[in-house]
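First the structure, in the form of structure tokens, and then the observations on it.
Of the protein chains in this complex, one is absent; all others appear in place.
Naming follows writing order (A, B, C and D), and every chain is counted from residue 1.
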């Protein structure tokens, strides 16, 4: 993914700054715009067909959430951006999907970039970029494609239970980000399970041929999740410290709560990181232990039979005069000697705990 | 446990923030409420049957400690919280048992989350969450289930010896937290003993099959204890720096004392961490040393007997004319040669310090 | 390169500070000077033949970019420096090509040193030093030799599209630095690909003889790129915080954008660093695994045939009386015994999963 | 020691804070109190028999040093503490010998805990806790038992040479602490020598059976010394920055000097730490090298004699017709062939640099 991310950036090489160019690869996605306009009494939910319909929501007294899916529709996004007076670099960042989580504090609005993590169908972790613009009375959200973690949020706004509809736009941004952060827990749970699976495999000795690569891939996945989550702490921190009417004092307690969750997730990730480093060590120890076992078998076999073979060789010699050969029970005596040597060896290896 | 902790969180996925949901798994525990109301002259100790009985203690001149066991009784806790004007997020945190140690400074009260560490019956370390609310003249404490480390505190309040009853609620919170921190020493003592046991096992070579896994588990247990203890330093630090009538200046010296203890515990944990990293290294060296020994035995046996077998092979050949075979004492001379070779080899290996 | 860099420094050993001495090794390069003088309406592009022609641009109302290639022409550079009132140490730094990226804030101008990274013809990464002087209405840039990453910038100035010609000199410096930073992405992409190539080689077992050295070289290349890029973050940060009419407030948002890019690049580099450390570990595991396989073959062969050879040896002995030798089907019985032993061994190794 | 230290703490489990309980194990030591009372003209040195005799020194114009040995005499120490108005927690810390070096700044006095390191008779390093109370005109010092590093200080006070008697109590505290810090150099010198001894042993191959454990023990000893010394830097730093008449400005230069010494010691300890980590690596390499050597001997012996034995085996076969057996000089020719093979092998191994 590191590679991909960088390649995406290259699309813009040589372009002037502020060029609004979609850097993702889902360029055939259709545009989907939905709007929620609500106050404590009512809630209008609507799917918009043109971006221009969204313009009216600006300046209304109610709280408005406009959610745009389809970052490839750069023209519509530019139109919206111009209407809402967004800085060209903000528009560039919205459609440039390789952003780090960050916050830009502008005069009239806050611009926040977050990574939404979820599992794709093939169990791999997808990090989709979601950008939020929090202005006076509205939140704009931009996603690459449909499908998100906001369904519970939508339901809560529709039903108007709890605080959801009685608070301002800053609280709306909070519940959206809270939904994203809550999903991080699901993601790292899977990572933790994978680590335990590998651990069990290594301890039980049933490691596949690709264990080395698997561990490496997992390590990289953890690094990737880490990179998506860690900068968000600073973002939340800056929201909490932000001084403008956009963020009300009473909402800050809630952002503090997200922050605490992020710290929890971060700690888990760092523990996983440490655990995965240990995995390689354990694997190495396992290999060494196995080699030890192999060597012991070889040594036991060789140490027992090489001397015996030597003795047999002695009495296979053709010297004219080897007295033992003519002893009456020479052959049987020799067998006794050999068996004694064999048992002695066994005893020796037993004492050394090799058997 | 990492996994468990995260799974608990998932219970709340999609729920609105401030939802007071118990995330533990002791949902059949009965509610137990005890109250201590004391000043320097008297001390009333009482077990309450309903949460409403606790309401009267608010606003009294004496110091009150209300201790609630049974976080699954969320409704009672909510009632109490509402009576004491606690923020919904505080109530959520009280019953959500996967909190990190933290402090939230509210206008009328301090909310502190601590991990109480003790040994379960099977010697494993249990980290039970204890939440404290320190208000004007009262301390509320919330525990998941009965059984805690506060018996000595109760006794001290009853007997009224020393400072216990002549100080304010901030001192009560101090002695409760001090009791928890004092128990940390017991916990890390056990960890230290385990490390030494493994060390002895590795040095003496009597390692079980699961040593690899055991070390790994211990490493994880240390990480877990670390995570329970380390954030508490910041909590105590913030209490010490807290500027409100809730924390009196003369009590701060005592919190400083807890802080010093925490630093001591933290240092020990970090030393244990370093020691356990070394354990794997030592184990690896031990394995390599053993393999060395195995290889030496093999090499000695093979180096001695393979050449001798070769010589025996020579005189087992059926050439028409091998003069040595017809020497008078050929057989005896050969034995002498072989014994000489044998001794030469022994001397060689002795000199190489392999024997 | 570490060595080279230091040797270059030695050229100046014993020289007084402020000595303007070219420390590179491209001393036969010819001087190339180009000038762009533009405002929002017009743009004059000109190749200058003498350094004196550049003097006139100072003090004009338009924005001027003077780009000098050929750091070996120290006299011309000194002349220019004196005309623009540059500090002697600045001139020394311009031609001393082993500088770290840095910014010196002087009263009338900013002096910025940056490393321009690009691929040489042999795929190696070249770090060419580019120095910028940003003064009122002009930017001077100094490069060691012709060939740079500024072609897109030149084109944008010529065509006057977008913001390029309507902004001040601080914006010109921004687009020049932005072009350099954008190229960093190309560089680290190649590094990432190399790491993946080595990883694949190690996993597939097709490692060349020099894999050890290759990994080492790559590690060093990453360190080198890191050293060129990391200090630039601080430089950009200081530009953003710079308080003087040289940097306008509205341009700072753009520098912030470069900063974000640098953080992205830096994160990637650190991930690559971690990955390359893992490579050695993986390689080591691979070697151990191979040795394990070798040992198994040896052990299987020896364990099977050494006992069999011993038995054959027994019946090659010349005792007067060995009853088995005279059994009717002795030879065939023996073969049966031997085949049974052989199969038994095979079964044993199969069960141990060595086969 | 980690374990011991913690066990000591447990003695106090459940006791109220401020309980003055001796946590060491030298409970039969007799109390020894000495007092120095001096100014620039005179010096009274006296051994006190009861703690009450010390009370008179408080408030005198001269500088007084009261040195108490025997922390098990808690009652006397409490009496003294009450007379000098020491906080109960200070008294608790004085007799609780597992303190970390620290400073507590009280209104009328400074309380400093330091670890005095010296070699016991069995060469092990002892870390004895010394507590100082610096008040107006007096220094109290508390040691667990007799025997310390202050003899040179006593002598200097008696003789009144140099600054010793013309300065205030803050200077007295300085020379006492300086004496302790000077001894740290002796301690770490021994550690350095031990590391070099182990290094030499590993390089020369004369490692004992317990080298693994020895290195581990040394590592732990270094950690322990580190823990005794590192926090002291912060203590000295706080004394230097302390703003009260207790520490005069002119004395601060001297504390700065101690600080510089501590930094030197700390650097050495960290270098030793790094060196001891390398020791394990080196030891591992040595083991691997040895195994290499063992394997070479085995391989050479086996590679030479196994083929020769095969040839001898060939001509030991009983085929009816093996023409070579009847050659005239068959036996001698075979010997030549075998010797040629032997030499060929030797040459091969020589070329491979195995011999």
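Note that a contact is a pair of C-beta atoms (placed from the backbone, for glycine too) under 8 Å apart; a residue touches a chain by one contact, two chains touch by 3 or more.
Please read these numbers as outputs of a predicted model, since none were measured by experiment.
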item: Option from C:102, C:154, C:238 or C:352 whose C-beta touches the chain left out; value: C:102
item: Contact partner of the left-out chain, one of D:21, D:152, D:248 or D:337; value: D:152
item: Where the missing chain touches subunit D, by residue; value: 151-152, 156, 161-164, 174-175, 178-179, 182-183, 185-186, 188-189, 192-193, 196, 199, 203, 253-254, 256-257, 260, 263-264, 267-268, 271-272, 274-275, 278, 281-282, 284-286, 288-289, 291-292, 295-296, 298-299, 302-303, 306-307, 309-310, 313-314, 316-323, 354
item: Residues of subunit C in contact with the chain not shown; value: 2-3, 5-7, 9-10, 12-18, 87, 89, 98-100, 102, 104, 210, 212-213, 216, 219-220, 223, 227, 280, 283-284, 287-288, 290-291, 294-295, 297-298, 301-302, 305-306, 308-309, 312-313, 315-318, 322, 324-326, 328, 330-331, 334
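Here is the rule we go by: only the chains that are shown with their structure count from here on.
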item: Partner chains shared by subunit A and subunit C (touch criterion as defined above); value: none
item: Chain whose Cα centroid lies at the greatest distance from that of subunit A; value: D
item: Touching two or more other chains - residues of subunit C; value: 316
item: Chain contact topology (line, ring, star, complete or other); value: line
item: Each pair of chains that touches, named by its two labels; value: A-B, A-C, B-D
